[in-house]
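Sharing a structure with you now.
For this depiction, one protein chain was excluded, whereas all remaining protein chains were kept in their positions.
Letters A, B and C mark the chains in the order given here, with residues in each chain numbered from 1 onward.
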């Protein structure tokens, strides 16, 4: 059993995490990886950048709790949770959740549980800097929490 | 929109497929990857190898149907389905399903749908060669279909 | 003429990967099965198995599915890929 939780400004290498989850544990039959990316807006809007603030110490504790809760609930062989902070650009990787297990259903459900719960309980906040139309001055907004995320978290 | 279906004896590169799904399509916010691996048995049993037979022509047609059905049902930006055939060893990659979308729920559900439906409708068959205990002669068995897979497919 | 293919466990038990069925004048899969079993009486038990799956021209089919000359029909056990 291998559980890894990291909060970092640096980018991550999905393939490296995949190879770790895949190779290290026996008898692994399934790996599910989720990668969350900085999504641009639909034209004429344009995302300039995203600033991810977090609560150091609490973020790591909450992600570790998610990993522990998933491992208690499903039969897992390994979990990896990486979340970036700081300034990110469109297309950048924000978050990686990787889960390995003997059978696919455990890996799929645990990965979804981790993402849904992370979205509503891990202390990260996004601030977007965007242009409303080409040539307009960039403005910054704190992203509002979505009711749909709250509903998705409640199914677990 | 990019949909790719491949049936091949060669191994695949998950990272290459990830980068394709991630980069090519706008506005991508989520990529879900599922990798199915050849699982060894618990000791004292030991898997020597796995032979994957398929129905050429029909496999490609069925996988293409799955991709089309997933794209019709969820809001997706790209799908990749790769399934290997021939002789495989413990730890080898068997199948890759990759889905990209703007929002995570579409990608998670579509990837699960594709895997669950593939398991019960794509014409592949596994034959295992295994030892029952160390030093015993290897024997070959056709893997039996699981009722649990039938149930998982029926939820869609 | 109908091309008939067998796969996996079924192929091994029948000792046959594929065959060409000639002079078949029926219209559906059930009739094709009867026709083949008349030529190969020892296959009857295997052909009556509930879990036998059927495809016509690469699409899943059943005993009532219509077939015409030139079709490719496949019989196989429940699939176990993925």
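Couple of notes before you dig in:
Everything that follows uses one rule, which is that a contact is a pair of C-beta atoms (placed from the backbone, for glycine too) under 8 Å apart; a residue touches a chain by one contact, two chains touch by 3 or more.
The structure displayed is predicted, hence computed values, not measured ones.
The chain not displayed here makes contact, within the full complex, with A. When the full complex is taken into account, the listed residue touching the unshown chain is A:142, out of A:26, A:142 or A:156. For chain A, the list of residues touching the undisplayed chain reads 36, 52-55, 57-58, 61-62, 83, 94-95, 115, 118-127, 142-145.
Note that only the chains that are shown with their structure count from here on.
Taking the CA centroid of chain C as reference, the farthest chain centroid is that of A. Chain geometry summary: the mean Cα position of chain A and that of chain C are 49 Å apart.
The geometric centre of chain A is 24 Å away from that of chain B, both derived from CA atoms. Those residues of chain A in touch with two or more other chains are numbered 104. In chain C, the positions touching at least two other chains are 82.
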